[in-house]
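Apart from one protein chain that is not included, each protein chain of the complex appears where it belongs.
Here is chain A:
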């Protein structure tokens, strides 16, 4: 059986390398760069070209497959159903459920306001809604697989875990602070639409998933190109000394800088991962890179401006501070214990 076990782990490693990390694609692009462009893939220019082509193709393939799969799952959890499930729970259990459902509910920052209003007017505590709003952009199934592809499985799972913890604790804290008075009055007065439990046929789910792929692709492709472009530039052109002076493991401010720079930026995890990947390649701590990614995806100027329409300033400031503080702590935690994961 010893031989059998070894074979299974080898098969798994092969699947992981070829399907997830796409070693075949890396080799193919290396061949293209060397024989097609006449550049050395290990060299400076060739390395950047290789990073760019390989990462763009890899992310686009994963994006297509993952969004399709995830959307299929999501089609079972429309916001109306999520609201009903959450309404049946109380206390911490509701926050945990909200954080978990945040990972699988169809949601983009453009629908955060109707969702916020719909949840709140139905009587869900705002802390529960915030647990959902934090987890939703931060952790989703697609980002987990991507993290596993770029880094490895332990980092991906650790990322999900701390992301969920941040969502649960952040939402619970907001509940504790009794901030209901800082929600605009019209939110509570909005009617609750009797939720029609529209059962979808398989064909409708397929169409939903297909449309999601097209829509999300149309929205993120530019961010992916920009993200990979920045990643490729960091990879081979920005001096390592410069990056390590700013964000090096030994610099106490590295996580702080990464978080503050990331907060106003608007992009999703697909665009930020290549940057994080390149930064880690330059010796930046994994915690610093994760803090940057989380800050970019969880908080952004556009989403804050939208939220401002339904909540008053003190609650908005509290929300941003809690999430930022959480991200900074996660960053330092991973920098201290990250060696376990890499």
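The definition used in the following text is that contacts are C-beta pairs under 8 Å (C-beta built on N, C-alpha and C of every residue); 3 or more make two chains touch, one makes a residue touch a chain; residues count from 1.
We adopt the following convention: contacts and distances are computed from a predicted model.
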Consult the UniProt record of the chain that does not appear here and report its protein name from "Carbohydrate ABC transporter membrane protein 2, CUT1 family", "Ethanolamine ammonia-lyase small subunit", "TM0996/MTH895 family glutaredoxin-like protein" or "Secreted protein".
-> "TM0996/MTH895 family glutaredoxin-like protein"
Among A:138, A:164, A:187 or A:289, which residue is in touch with the absent chain?
-> A:187
Of the candidates A:46, A:79, A:102 or A:125, the residue in contact with the absent chain is A:79
For the full complex, which residue in A:114, A:264 or A:314 touches the chain that was left out?
-> A:114
Omitted-chain footprint on chain A covers residues 78-80, 83, 106, 110-111, 113-115, 117-119, 121, 186-187, 190-193, 208, 215, 306, 309-310
